[in-house]
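Here it is, the structure, as structure tokens.
Note that this complex is displayed minus one protein chain, with the remaining chains in position.
This part shows chain A:
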């Protein structure tokens, strides 16, 4: 029975999960340099210890309303293939182990815009985690 270690983060009132292997680090929000003429959800770039890293506002990526940054706001630096991108989330709460058997296909009722970005859902106790499909999130709309 395969175990999967995931990082749990919050977006609006839902909890999302992302495998730790895809996460490089979790950062506090810092100065973001706006990049002109890019999709709205790309907030810009930050200086991540000498590496210029693009930042995506995950709320806007999912078509949710924008939120003001708070003390809980975090940037999760994820890596996929040779890309490193930061995702702005409302909070990063937890690391949990889930068993791969517990993953269920996404329910039909999930909001149509976010449905694309979901790999499945996991229910642990009373909490429901939505498994993020990073490929889809990072895929630019043109490509």
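To be clear about the criterion, contacts are C-beta pairs under 8 Å (C-beta built on N, C-alpha and C of every residue); 3 or more make two chains touch, one makes a residue touch a chain; residues count from 1.
Following the convention adopted for this analysis, contacts and distances are computed from a predicted model.
Engineer: Could you check which of "Cell wall polymerase", "Tripartite-type tricarboxylate transporter, receptor component TctC", "Chemotaxis protein CheA" or "Imelysin family protein" matches the UniProt name for the chain that's left out?
Structural biologist: UniProt protein name of the non-displayed chain: "Chemotaxis protein CheA".
Engineer: Considering the whole complex, which of A:42, A:58 or A:75 touches the chain not shown?
Structural biologist: Touching the chain that is not displayed is residue A:42.
Engineer: Which residue among A:13, A:65 or A:82 touches the omitted chain?
Structural biologist: A:82
Engineer: Tell me where the left-out chain touches chain A, residue by residue.
Structural biologist: 31, 33-38, 42, 44-47, 50-54, 81-85, 138
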